[in-house]
Structures are given as C-alpha cells and as structure tokens.
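Read the structure below first, then the notes.
Just one protein chain is left out here, and the rest sit where they should.
Labels run A, B and C following the written order; every chain starts at residue 1.
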C-alpha cells in the first residue's frame, strides 16, 4: 500500500497520496503538485483520482493542474456548484487495487465537506483510516464560522454530529488523517501530531469531550480571524481562473527597476528578521519575515499589484516563492538583487525603526507612559496576559483600526516574539507614524524576564 | 512533534525519529544513517537517544556510527551482553520536550526485545504510539524460532503474552509503529501497511485472533528460513567489529582487473534481469537481480572475498551499494566498467543459460520428462501449488542439497516469477550442471496461462 | 563573469550561458531549459538574450520556451524566414555588463549560421571567446551537405572561408566554444574536447590543415547520413508548432493497456541491452538501448503514433524521457509497469532472437556460409574493416533496403559492439525474418579476438 503524507509548512496543510496495485488517489493536493507525480513515478503508480474534502479557503488547491498532468478525475462534495470535477455523495465507493475509499458527508466546516474512509479489502472489511479534511483535527475541531454569526451554532451542531455520529462511530482503532496540523488558521487548538486515531481523540480531544451543548455554546462566542485573501481562494477553488504548478521562479531586480515598479504601485515585502528590518529598510515596505508569509501575506497584499521581495542574502528564496504560490500570489515580480545591502551601497534612502529589549522597555515604562499597542491574536493576548495599559488590536486588523492609534504619542508595539511587532511597525510607518518602537522578543521575553503581566477579567 | 518513518526497502525495515522541543530519539537506526542527521538538522533538533528494540539479525544497525556523529546515548534491552550502550528495563522513562518514551519489556522474538510507548504529556497522559520493534507487525506476529525448535513454543508463548498483556492493553486507539513491513524475513504474513493501531490489529490480525493455544501450536510446526548472514549480523549488532555509514562508493573495474580478482577468489554478482543474464554472463557468476539483493545476498555471499557487480548500464548503482551495505557487505570491490556489453566487446568468453516461456514448457512437458526443480519458498509452493512432478528445494538451501539433483538430466527450474529461478540456475551452472532451463515468469505465468497445478496434500 | 557550458549527452550538444553584471545571454538553449533558469537564479542574473547560432536539424531548440519564462529576446541569422525572434547581421553588438557579444556571419553548415565573438571590455578590447555554433568543432569542420550534392562544394567553400577568414583571424589565443562535441551527427571527426582554441585548431585540425582545395574535394565525395527526423526538427526550429520544456513524465502501463495501444499502432521501444532483448521481448518491438536513443530514435520512430518503452527495472527513466524530449518526441505514452519481467509473469508471448559470441561465429563460419549483414556506419566499416563476405547496409537505411537481404538464409548481423546489431535484428524480425543472429560484441570483439579482417580496396 502506497501511503504518503505531504506536509506544507506555514499553512500547516496535509495532502495525502494513497494507492495499491499501480493506481492511486490524491487527497487535497497542494498547488505545487510535482511532489505527487514524483511519488507516483517512484512506485510505478498512476494517479487516477483526486479528492477534495471541501472547497478550501486558505490555500490554492492543486487539483486542476495535477489532473491536467496525470489525467485523474476530481471528486468533491455535492453541496457547492464547482465549475469542475464530479460531485460525490454519502456511500459512494472507489476502488484502488485492494483499497476502497468510501465517502462520508461530514458537513460543519463547510456544507459540502466530506470525509473519506479507507479500507484495505485484502486485509479486512474493517475501516483502516479516515481522511477527515477540515472536520476533526488532532486535538481540535475545525472552525465553523464561515457562514456568519447567525449560522455558527447551526454549523457547530453539524460538525459535532458529523464527528460524533460518523467518524467516532468507525471505532477507536481507525487512524485519522486530517487536512491540517498545528498552526493552521482552520483550527486554534490543533496539536502537533501528524495523525491521530479515533480512540486517542475520543479520550483526549477537549472539544469533543466537552459535549455537544457546551461545544456549540463555546463556538457561538468565538469569532476567529478571517484574512481577506480567503475570498480570493474561495473563488479560485470553486473553479474561477487558472494557475499553474510552477511557483518557484522570480527575477533579481536592480535598484532602478525597484524604483520604477514602486512608482507603478509595487508592494515591497521585506522578508528579513525584526532586527535586520529595523536597522534599515526601504520606505513603505511591509515587514513579513519569511516564515510569516503563509499566515500574514494574505492579510495585506493585493493580487494585482506587483510584489518585490527584499532579503539580506537572497538565500533559500525557493521556499519563499512556494509560500506565496500556495496562497495564489503569482505577482511576485522579483527580488532586490544583492539584498538590502545593495540598497545601502546604492546610496538610497534608508528608513529605520526603533527597537528595544524588554529590559529597556521596563526601564522606559518607569519614566514614560507611551501608547502600548499589543498586536497578538486575541487568544494569546487573553491567555498569556499583557502589559498594564496595553491596547489590543490584532495585527491583521490594524489597517482598518488605525484611527484608534494616536499619531502624536510614542507607540510601543508588542507582540509574542517580535515578528508581528515588526509587521505592525511597518504598517504604522507606512501610515506616517514617526515615533514607534518594536519590542524585540515580545511578550515571550517579557514573561521570561519575570516582568508583571495583567490578565483581562 | 517531529515524527518521521524511514523505510529501507528490500529489508522492509522501518526506522523512526521522534522528537519535541529540539531533542529527538531515533529508534532502530539503519546503517546509512545520514538521513537521521538531515532530518534533525532541518528541524534544528539534536538526537540525544538511540533506542534499539532488540538485537537485529537481518541488517546492520547504525546505532554506533550515528552515536559517534551526534553524541547520542544508545539504549537496548538488558537480557543480552551488548558490548556498547545502556541496558533499560520495564518502566524506564525518557523525556524529550513534551514527549515521554516508556519502556515495555516484550520478549518473544528475542529475549531482550523491548517496545517503546510514546506519550505526549502536553496533550494527555494517555499513550499515543508504540514502537513495537519485532513483536507485533501489521497483520502478523514476529518469528519466534531463533532459539531453536526446542524453545519455539516457549518463545511463542512469550511473544503472544507480550502482545496481549502489554501492547493490546494500551487501548484500541494507540498507533503501532513496527520495525518491519511486508516482505521482511522477520514475519511471513506482514501486510503492506506502514503503521497500524491496537484496535485494527485486535480486529484483523489473524495470528492474534486465533488465540494463544492455536498460535503456539501453529508456531511449533513452522520453521522459517534462516539465511546464513544472520550469524554475521548478530555478532556485529552485539558489538563486535566496526563499520561506517558510508556505503555508497565503489569503483569501475576493467576486464583484466576482473580476471585478476576472480583468480584470487572474487565473487561475481550479476544484478541484471533473468533475460539479460541468461543471454550472456561471466562464467561462475551468481545471478541476483538488483532488488533481490536484500533477500538473497546473505544466503550465498562471503564477507571476506571481494565482490564484483555486473550490470547492463551501471545505472542506479547507488541503491545497489546501499542494499549490500545494510547487510554489512563492505567487500564490494567494484563493478564491471561498461557493464556486460564491455565483456562482449572484449571478446571474453560468454556463458549462456537456456530459458523458456510457460507455453514452451507446457509443450515440452507433453514430449519430455525433465527434472522440474521448484525453488520457491515452501509457503508459496504449498499455497499456490506446483507443476506435476516438481521437486521442491528452496533456492536458499540449494547449495546444501545439490546432491538431490541429477546431473545427467535436463533440469527445468521454476520459481514464482523467474528471478529466483535465474539465481538457482546460476548456482547449478557454477556446479557444472550443463542442461538447465529457467522458466521466465515462473509459476505466476503458469497459473495465469491456466495450466494445471497440483497441491500437496 | 558568469560562464557555464551545459552538455546534453547523446546528441553531444553544448549550450552556453554567459553573463556579467546581473544580465546574461544563452547560446543555443536545449529544450529542457530549466537548467538555464537555475544557473541564472543562483547568480542573481536575468537572461535577457537568447542566441541561436543557426536553425538546428538535430534537436529541438528551447529558445521559445525559455524566452516565455524569462522574457528574453531571441536572435538568429537573417538568411532564414524564422517565424519568431530577431534577425542579426555581421557586426551587430550586444552588451552584457562588461561583456560584449559581436556577430560574425559564418555560413557553410547553413546559410544563416552565425558565430558570436565575446569580449570582456573591462579587461581588454581583444576577443576572448567565440561561440562557433556548427562551423568549427574541436578537430573537425561541420557537415556541409544539407543543401544537396549539387551545393556541397559551394557550402564547403563557404564554411572553409568562414573559418579561415573570420574565426582563425581572431588570433591563436581565442577560446572556441562549439555547439557540438564528439558523437554529434553534425561532424564525423569531432575530438572529445569540451572547448578548444584558435591556435590549437590551426595546428591540429586535420580538415583545416589539408587546405581549402583538398577540403572541398573531400567534401564532395562524402555524403553523411541524414536521419529522417531532421525534417521534423527543421520545421519546428523554424517556428512551426509548439512544445514545452517539460519532458520528464510518463506513466506506467499495464499489460492490457499495452495491448490496446499496440492495436492502435503504438511503437514499442525496448531500451534494454542486447542480451536482455534477445533473451525475451515483445514481438514487433524496436530494440534501441537507452543510450542509443539520441542517435537512433529519429531514424525509425513516428512523431504521431504513441511510443511505449520497455525496460528491465524501470531505473533511470528520467534521462530516457529527456533523450526523447530533446528530439521532440512528445508521444511517449508510457512504459511497461514492472518491466519486461511483468510481461513474462503475465504469461504473454515472448519472442527471442539468437545471439552468438565472436568465437561461436568464427566456428560457424568454418562450417556454414550465412548471409553476414554489417550495419555499421560506412566510415567505421571502411576504417576497421569487415568479415570476409559481409554485406554492408547502415542500420539507419535498413528499412529502405530490406529487399537486398535474403529471407531464406541465416542472417548473421554484425555491428561495432552489438547494440546496433540488436536494433537491426529487431527490424528484420518485425519484417518476418526468422533466422537471424546478432553477434555480441560486434567487430570490436572480432578484432580483439584476433580474427581476420578484410578492408575494401
């Protein structure tokens, strides 16, 4: 039995390929699909089926491109009017060598969500695995807020019932292969386990264990963040537009090219670390460290205007391009040749942002009362606590809530570790805030230093 | 949580690396250990512990070499006098970030066999996984014959109790990560599942389901094959001798070098296909097709005399070198430069072996009564059936049982698919049998052609 | 200065990338162009120009696909009506950082052939290198027969003058970077040097040293082979049709799929060695060993009907797909899953061809007088000599000259090393010759064995 999990870090997404007897299915293929063909080739296997557990919001699915290369059919839930593929319904069965995939309709995260039960009939008619998409995750249940506050309770009930009545009912020994791991925007408490089992979740999953009513009650009070790029993904993943699997090339740009592109609206994304950014950057850049791209690019970047990257040494950019590509950004025009040092050597204007350590901040707070802006997500803000007097605005919502932040005060920006703070600082600087500081190490450092923390009641 | 399964095909062996918080353990590292360091590096993790679930018989374990590179400690069962490492006992616990590994003593396959229970204490005190070594496999229970016929019942009882009382007792939802997959010499019915669960095995594992008494009764009747190289592995894996992880280089040899080496006892291994071998080969070669090396090299090849490989195009030899290295063969002196065609071009003597298709064989049998030699393993021989009048000698035992085969008759060699038949033919030819034919496609072809099959009563 | 030679083995073709200051030119890009983008990326360089030294006959040029990916302009000679790109003329100059490329019109191989002189103006106005395309090679001058016998003298004069008056005139110290190395069909005496110099060629190139008149006289007597696929390349390389750089994927095919495709005209290409092929093959296959594809596929294979590959172990097929792709074959439908052994196991009909060693042939010739068919190229036939009584037909011309070969005699096929003989044997077998033998090792073995050779007067 061919079985491989393909993890896309950053978006914390799992694709799967499973096969037997020279034929295979891919579940939820990521956009840079070459990996599936490589695995299939190595085992002399043909990919004949591609299943989508649901219409994804958080990444470009690679189904259509992969199908174009290998001739597979695409299958997905029947509750959405996809412009491609074949709808399937509860009980539909597909055979791959000795394997059988059976469809469970498991709505909740979305209406058309399905789960796929895998049996190896050469061994037993018992279920062996389930590809659970965005229903149950390791330690978590997928978010249910996509249809608005009005329907959150309804969708929460649906997902709980899908899990309880259909997935848990398969028996403790069934392996669960979810579509996301820890860090995904589709679940807030996902544990860092690549896969799990019905039994392990039944005994340890906090959301399952709280029971149906408590779960629904909790869900109604929550409103997870919805990055704006979700709308773009939804359209594309429903069948609009076209993309290709090649997400890895871009070109070096000279200083004059960067200026020309900026004049025509280019977006500069500085992928360096907080210290490197603060020590010198191109005015109006957005500071998104390289590993933060999957989580934050989709909050701030347009799909139309060109994007220019700025690094220190232009090392390992291939992974950066992939991160963008998986979010559907095909407008990465290039990167600054020679990195930021080339900008310095070129005698170009260098913008800087003040930073401070938590020790320095502690000292300052004893003498001054700056405006403390805390840009962490609200869960982290509530659970870890905050510096006395801090004002909370999640970094993703900053552009919409700038009016709340005073322009004539010193703004000290604090996040978990210093990265989101650098991003927030870059947003303020673009909006002509001139007196801002980013706290290196953020609340992690503050807490580790033993400095006092307040918690909201 | 860092978790990766490293599969070594051919020996069908699984190594694991599991870690958290920057520290990791490796379970049963294979000899070409570079892969573990690469995985650790990618996740900024240090390998601090190496566990051996038991002293292996079927491959060179990489523990000592890996430990020399990364400074990890080595841990194994306490019932054998290992010359290295630290003995552990039931209940010993090791912590890796949020993970805990606890030792279960699970004798049966060997006396010192242990299993390792993994818990993620950040999630739950419940067990999450078990690394079961050579106790339970997917669909099978490890062999228990290593201590001789006298103790087979005793060891069978031990392994059944280890599984029943300790592993199954962990609960249906626990994931089982065994040390071997389908094709291993350590189990005859292993299914082709990379991992399994307690629940799935409880419900589907034939050997578990038959019950303790039936299981022991069955074991007593069985005597699985013991390739001679096991003795070499046992010594090395107990701590004798030394090896290095580098198993991938060898050198091209010219014709005159091959002759010189042959004069001093070199062993020629022809890794080509049955048709290529039979169409022309170097006299006295052993025909072991490239993918058959893990299973058959250890039956026939000495660790002292140099080994020379012969291929057609010398493509993909890196994997061939690895196969040999994993069995501890460091005496691969080189390979024939230019492949067998260079031997032809060099006007060297070309030996040939007759082959026939099953259709041809069927025709011949209507007119002649050759000596039919069936070299499949006994399980396959019994379950598939055989050609009327066939004499069964397993290919591995051929050198010891040559006296049973007449020299003055036409010997038709039959196996499952034609590969082992080519190997058997090469052994007969080395022993001056001159009238031999290998059946291309073997019994698979015979059965598919619809020709008559007999089964032993 | 960025400088890299990209060698495509088999077609013995050299592409070049040369650049400075972040901009680069590619000369004669091969079809699988990814390598150029990778090199450019590594050095933060943009490919802005693609030069074609002439319209190639022997491989698919990658210019249009590469240009589509990197935005470069394409430049070539002005004497042909290309459907794409920009014509250049003598004296045109292009600047890349400190480098300058100047155009020399150097007709002879084709009318529109150009050479490109490279200067590094940061060092000196002296010429540093010349990209000579198909004019001068290491030790050879390109063929001049493409315009027919009538114009061979004219073209030979042109190429000699191009070399003598323009290239040699640059001075002994200029490095020559030719478009082909040893083994190319574009020159018969190319030495195995990756690059050369004006001085080295002036002193050692036999064709230059013989002088203009002798050179022309010799050319008039020669008629190099013209594989049929040249016509396809010429059309494509002039701008007809379209292709993509991806030449590396294909799919495994089961036995029933192979039968279905064969019914609809599929071409089976057996890429195994002569011994493997002769020992068992699928009836009507064409035997072209994997490394012989660049030289021989274009003689026999249609671009329309599907192509199916047969190997032993399906190892290293990626390179095989590239070989086909570089000749423009996009009709590789797949390869037999499991290799030829799967055919045997499937109880399919197995065809065989007799082989013999040169010692056996010698023995037979003392008793019999078979029809000896020598299929080497005529140069090799003449220079090495042949077996008494041999009939010469070049393997490429065999399909057109079958009428010369008796069907009722035993045909012994002899080539240089046994490979072309296997190909010739497969062609005869397809044409219902039933009594054929291929001589393993060919004339190389015959000569090495010290057997008598005749030379034509």
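Here is the rule we use: a residue touches a chain if its C-beta (ideal position, glycine included) is under 8 Å from a C-beta of that chain, and two chains touch if they have at least 3 such contacts.
Nothing here was measured: the structure is a model prediction, and the numbers come from that model.
Q: Using the definition of touch stated at the top, determine which of A:73, A:280, A:370 or A:385 touches the missing chain.
A: Of the listed residues, the one touching the omitted chain is A:280.
Q: Looking beyond the chains shown, say which of A:42, A:165, A:218 or A:344 touches the absent one.
A: With A:42, A:165, A:218 or A:344 as choices, the missing chain is touched by A:344.
Q: Specify the residue from the set C:29, C:107, C:139 or C:187 that touches the hidden chain.
A: Answering carefully, the residue with contact to the hidden chain is C:139.
Q: Who touches the missing chain here, B:73, B:183, B:239 or B:252?
A: The missing chain is touched by B:252.
Q: For a quick check of understanding: of C:117, C:142 or C:174, which residue touches the chain that isn't displayed?
A: C:174
Q: Name every residue on subunit B in touch with the hidden partner chain.
A: 22, 37, 41, 44-46, 69-70, 249, 251-252, 254, 314, 337-338
Q: Please output the residues of subunit A touching the missing chain, sorted low to high.
A: Output for subunit A: 272-280, 289-291, 312-313, 315-316, 339-341, 343-347, 349-350, 355, 357-359, 417-419, 440-442, 444-446, 448-449.
Q: Even though one chain is hidden, which residues of subunit C still touch it in the full complex?
A: These residues touch the chain not displayed: 1, 3, 20, 120, 122-124, 126, 128, 139, 171-175, 191-195, 197-204.
Criterion: only the chains that are shown with their structure count from here on.
Q: Let me check something: if the centre of a chain is the mean of its CA atoms, which chain is farthest from subunit C?
A: A
Q: Taking each chain's centre as its mean C-alpha position, how far apart are subunit A and subunit C in Å?
A: Roughly 49 Å, centre to centre.
Q: Which residue numbers or ranges of subunit C touch two or more of the other chains?
A: none
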